[in-house]
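With one protein chain withheld, the remaining protein chains of the complex are depicted in position.
Letters A, B and C name the chains as they come in the text, with residue numbers starting at 1 for each one.
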Amino acid sequence: MSAERSKVTLVVDGVEVTADDGAMLVDAAKEGDVEIPVFCYEPKLGGPVGACRMCLVEIEGIPKLQTACSTPVRDGMVVYTRTDRVIESQSAVVEFLLVNHPLDCPVCDKGGECPLQDIAMGWGPGRSRMTEPKRHFRKPMPLSPLVRIDRERCILCYRCVRFSQDVAEDEQLQLLERGASSHVGTFDDHPYIAPFHGNIIELCPVGALTAEAYRFRARPWDIEDSGSVCTLCPSQCNVMFTVRDEHVQRVLARDNDDVDAGWLCDKGRFGFQMITSEERIVEPRVGGSRAGWEAALDAVAERLRSAGERTAAIVGGQTSNEEGYLIQRLLRGALGSANITSVDELEAGLARRLAAPELGAAVPDLDAAESILVVGTDPLNSIPILDLRIRRAIRQGRARLVVASERPTALDGGAEETARYAPGDAAGFLAALAAELGNRRQAGAGTPGRAADEVPGDGSDWAEGARRIAGELRPGKTVIVYGERLGRGPGGDSALASLLECARALDLATAGAGVIGVPEGANGRGLREVGCLPGAGPGFAEAPAGRGLDRIKQGLLDGELDAVVLVHADPIRNLPDGPGWAEALRRARTVIAVSAFDDASTETADIVFPAESYAEKEGTVTHPDGRLQRLRPAVPHPGNVHPIWQVLAELGARLGHETGIGSVPEAVATIAAEVPFYAGITPEEIGGRGVRWQERPAASAVAELAAVPPEQRTSRTNLDRDDSGTLTADRLRLGTYPALWADEITDRNVALRFLAPAQTVELAPSDGERLGLASGDEVEVRSNGTGVRARVALNERMRPGAVFLIEATAAENANALPAELNVEVIKP
Amino acid sequence: MPETRVLFRDIDAPGLATIQGYRDRGGYGALKRALHELEPDELLSSLEDSGLRGRGGAGFSMGKKGSFLPRGEMEKYLCCNADESEPGAFKDRELMQKNPHQLIEGCAIASLAVGATYAFVFIRGEYWEIADILDRAVGEAYDAGYLGADILDTGVRVELIVHRGAGAYICGEETALLDALEGKRGNPRLKPPFPAIQGLYGGPTLINNVETLSNVPHIVNNGADWFKGFGSEQSTGTKVVSVSGCVQRPGNYEIELGIPSREIIYGLAGGPPKGRRVKAWFPGGSSAPVLTEADLDLPYTFEDLAKAGSMLGSGSIIVADDTISIPELALRTARFYHHESCGKCTPCREGTNWTTKMLDRVVRGEATPMDLEIIAGVQEKIIGHCLCVLGDSMAMPVGSMVAKFRDEFEATIEAAREAGHGALDHSPLDRPLTTGAQAA
Amino acid sequence: MNEEFPYLKDAEEVVTVQRGPEPGGAKGAYRAFGETLRGLRTTMARLIEGPMTIQYPEEKTPVYPRFRGRHKLHRFEDTGLEKCVGCSLCAAACPADCIRVVAAENDPDDRVSPGERYAAVYEINLARCIFCGYCEVACPFDAITMGHEYELADYNRGDLIFTKEMLLAEPVERTPLRREGE
Partner (left out) sequence: MRPTDELTAAERRELIASMRPEDAEGVPALGELDVPAALREQIETAMARYPQLRSAAIPALWAVQRHYGWCTPQGVREAAAVMGVTPAYLEAVATFYDLIATSPIGRHRILVCHNISCWMNGADELLGAFCDAAGADRDDADQHGASSADGEFFVKGFECLGACDIAPMASIDQRYYGPLEAADAVAAIEALRDGEEPLSDKALALRPAAGGPDPSATERAPDAEGHDA
């Protein structure tokens, strides 16, 4: 956290105002309740541009009027915002802005919430002397399938263009032409499609950029705003639902600099249509036919009672802490089963150590870090908002970024160094990095490490990358953003243990430094902390060892398990070895699914409960950096949907395990009582902005966790297999990755469907050449007799010998391939 | 009164544009002197002492501007503004065309003075053939060791790059020039920070006009006092004045500042064709408020013209004689700025557009005298409200024309209305703007 | 000294009232019954005139021009397009919150209103409406006006929610006729 800024005192319109030193006048004036109108000023976009000229004010001692948006305050400054000169300049600017504005407010979507309307009413001359014809553009044109552009309304404030240029850095949206013919556009009329482009709608101070989905849906006086948290991905951005007639019509960002810095990705912004989808499951089903709640609950209770400890549960990322807590309690308490896990399962000891409060970095720590290491994840795909955050940190010139990953990431361009290891080799690479960092620490900074000999595997390859990466990392001032999927698979534990060693070698247990794990599920961290982890109960308490994902699958296949409960989880689509899961679920005696939509897994389910959508849910979730956030219901439940916590509590009661939980606050209180580091937390304390448990006094309760002695590096590495660090030319090793738009959210939202990617196989150009493949070729990726069809994309930043497929696509899912590293790419 | 040629000395001598011709006349002596005999600070202070004021339009002391650059290790830059685009100005063109080495030497010395390793000459794209000349001369200078990584074996590095613009008047504005040089759209930047502190690529940058930099070798050679011997007390040195419009001998004349304006227009440039009189004249390019025949006896200095409510600017005189319609002149002036406005800030973008449309109506006879009020009012609303001076550059001359020639405006409106041809022909400006997006 | 009123000291305090001569005979009778007769004349005159009752609902009195009755939505006479663009300003202005507008986008090939937007749903709950006329004032396109229709009673609350089609159409004859024997 930065130090308190010093204060200065100035006089605005005769009122003495105290403001932060270096603050811009327009912000400082607010302290004195003086509003200075602005259009182009938006601190989220970076420095001021002074283009709209709306904020001109008079400053004593300066003959010319100055733009308040770009003038930093000084002590003793005397400012006037309502003198005749200033009023004249304001009315002049408004008059000029309206010269070419169509003034079609009644048909404009922005009408009623339009800064131009407000400022024209508040500061404008009230009439226009303009009698000439206005400029005309064809209108309103789709800028993308999600955004419409009406260039006639544009006042050329540059906000959208600056967003594209300076925030998302995609540089697709530009100002074209010059002077009075300037307009916002793209190259050669190509659509502007980028993961964050929806933000320009919210940035636009007029109705020039409007959302296709919200077009003419409501006026500000028709709607109610309801603040909550988006749980479509681990970013957990703070959102504001616009609700009309009990339907979510729009999602806006609810600025929370500690979480999202005021931005939303397009998935969060446009992914609300599924809430009102016709396809939603709105009634419980037993054996494929609709049933009442009583009948369904009875059926479930009966089956679970008979399955008893031979029950397992898999919890998906959209599950709230309360639901997670109750499902683990149902299993552990009512059924005596320890087989509870989430899609983000980690080995319990590692989970404990990774959750140590002093090791955890907060999202704002990225802003001040001197170096950032992104390892084993592509934030754009897995936690999009962090991608913007990291870009901003680099842009502001403080942080140096290094990326170590299997697959090229969207951040590579801004990275000082990138290291690419082969799919499945994360453990080896991290071990090399840990060794390198350890050596550097011992030798003192600056000495080149001599770790090569000690590194297992083919050291030359990993060690070189590790050396480059390590050279950029600043001890004590680094934030590591790692993908928790590093912990998957045979070498997973070893990879995370090495990561912990890296953190130790870098002294990351200090303020402003640390690690942020990127889970697969939106609430991956929270679910672990409330006990959805085999081998650890709420608060990582010691608990009887249970089965993890792989062993649950195996147990179902072997008949050792009878029942499985899937909460917001679709293992067939989303987990590796989808066919294995399909078989396992088919063989299971009882499958109980809680899901909002029908999917491959609910098809196998005997009993299906309708799930709430995130806009209907009440409860808490935990951000990957430990921030507890509140979900508040914005719309009522459709049809016969009941809150899942209620269903779970009721089930527990029917199975003879009374929880005493009758409301969400009671559930929160129960969790707070059981999880030591959540102690005393209440929904009120969490409030609208959330609270990081690491920053609460109760966090000391986990000091113990951190003190757990480092475990021996587990022997379960992949190194005992014949794959070593170097890839040979004749073998291709398969990696899979979660693409941003390859999930059920994209499929369920009509507006987003066009983004769903077709399966693509990425190859290094050298491999493509060797195999005679060019970009766009249709091929089959085969492994052990199973194949996935895909289109070839050659990527220069790929590591030779590796191929990548997208996970969880609607068709030709990479998860349909058996868990096998080596594949063939064949032209059919 | 005759010319006083310093920059223009031997201007048409054959071979002056070659390095040999330039050296034969003592060229690059100043650079040697600056390298071997003077410290950068001495160079700067002698420039400051000479009273050399920027010849690009603003008239700010060059030495002082140079002294604003922070000292230190950071990369510094020199930009020579050769984006001469103001209607009426063409002096830099002739200087570069006929004596390119004088400029190159000036750039090299100025780079030494401020410690810049990169010097850029930003030349407007229309001056393609001039840029070719300059490129050739730069090549010669590199070959002769006056530029490069190790100039004249002193270990000092000065690189000079001729950067051709692509046609935008606004790039003559110093911060817009920097954006254009950085490969962006040439939009002016917000000041502060001033280029001297944070300019090209974020580094301290000295920006000077071609004529200013061409003066530098002479000052180094002859000293500040010699330079002060020319001109008036506050406007020292000689000045190349471009005279054009309704005069018999249009062209560049190098004069000492302080001579009466009439001397320039009538004496040097020959005045308007026989039988005509001067009706209005721009004393400093099209952005200067116009003066009338009554102002012809003003001494041609920065300060006297400022007192008369106009400015010397780049030193470009445009003369309009009594055959010229002032409303049409105003329209041409406004149309230029309308075309050249970058569109970044509101008052300039909309104001120039609106003014042009209104003046167009005046000329077509579709206006009423009340529209003149609006035209005048709009100019007032532009002045002082823009990001850079382009908006003011239209508002000041147009405003001055409406103020000083109001009768003529009214008469034009009346005459056109009586002739009844007003409403018939449509202005091409009414046409909707077409864009790529519309074609889809 | 006043002779008539000796107790009054000063004659100036006396106001002398000039009266005519006392009437008698026919004049006296007229004085006694004149007004009554005049009243009777009026009565008699009405007697022969026939009944004055306005046979509402068969007959109606005209209302004042600025009477605010049931709302009307308007179309452009030349194009037949609806004037309403669905801007919802009426709903914003409505103090009784009785107007609901749901807008939609026009298809230029099949226009409902000029411009981009039209009202897909336009409902006024007349059971709630207080006939203040603010909607009329708020409308930027003069698309809604208050008409002179005031017969709005109905048997069902739900029937008092007027849809766009009803508001666009001329008011229906809603005169409830008595059935035989009522």
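What we mean here is this: contacts are C-beta pairs under 8 Å (C-beta built on N, C-alpha and C of every residue); 3 or more make two chains touch, one makes a residue touch a chain.
Please read these numbers as outputs of a predicted model, since none were measured by experiment.
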Message: List the neighbours, among the chains on screen, of the chain that has been left out.
response: A, B, C
- prompt: Any idea which of A:Val79, A:Val93 or A:Leu175 touches the chain not displayed?
  reply: A:Leu175
- request: Please pick, from A:Lys30, A:Arg82 or A:Lys139, the residue that touches the omitted chain in the full complex.
  value: A:Lys139
Query: Please identify, in ascending order, the residues of subunit C that touch the omitted chain?
result: 105-110, 116
Query: In the full complex, which residues of subunit B touch the absent chain?
result: 2-6, 8-12, 25-26, 29, 75, 84-90, 93-94, 97-98, 118, 124-129, 161, 163-169, 180-186, 201, 218, 221-222, 226, 229, 242-246, 249-254, 268-269, 282, 286, 316, 318, 320, 324, 329, 332-333, 335-336, 339-340, 342, 428, 431-432, 436, 438, 440
- prompt: In the whole complex, what residues of subunit A lie against the chain that is missing from view?
  reply: 136-142, 144-145, 152, 170-178, 186-188, 190-194, 212, 741, 754-755, 757, 765, 775, 794, 796
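The rule is simple: only the chains that are shown with their structure count from here on.
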- line: Chain centres from averaged Cα atoms put subunit B and subunit C apart, in whole Å, by 75
Task: Round to the nearest whole Å and give the separation of the Cα centres of subunit A and subunit C.
output: 62
Statement: subunit A to subunit B, mean C-alpha position gap in Å, rounds to 53
- line: Flagged in subunit B as touching 2+ other chains are none
Query: Tell me, which parts of subunit B touch subunit A in their complex?
result: 168, 185, 190, 338-347, 349-354, 357-358, 361, 374, 377, 381-382, 384-387, 430, 432-433, 435-440
Message: If we count contacts the way the header does, which residues on subunit A are in touch with subunit C in the complex?
response: 104-107, 111-112, 140, 215-219, 221-222
- prompt: Can you list the residues on subunit A that touch subunit B in the complex?
  reply: 48-54, 56, 64-65, 67, 70, 88-89, 92-93, 95-97, 99-100, 129-130, 132-133, 135-138, 141, 151, 155-156, 158, 175-183, 185, 188-189
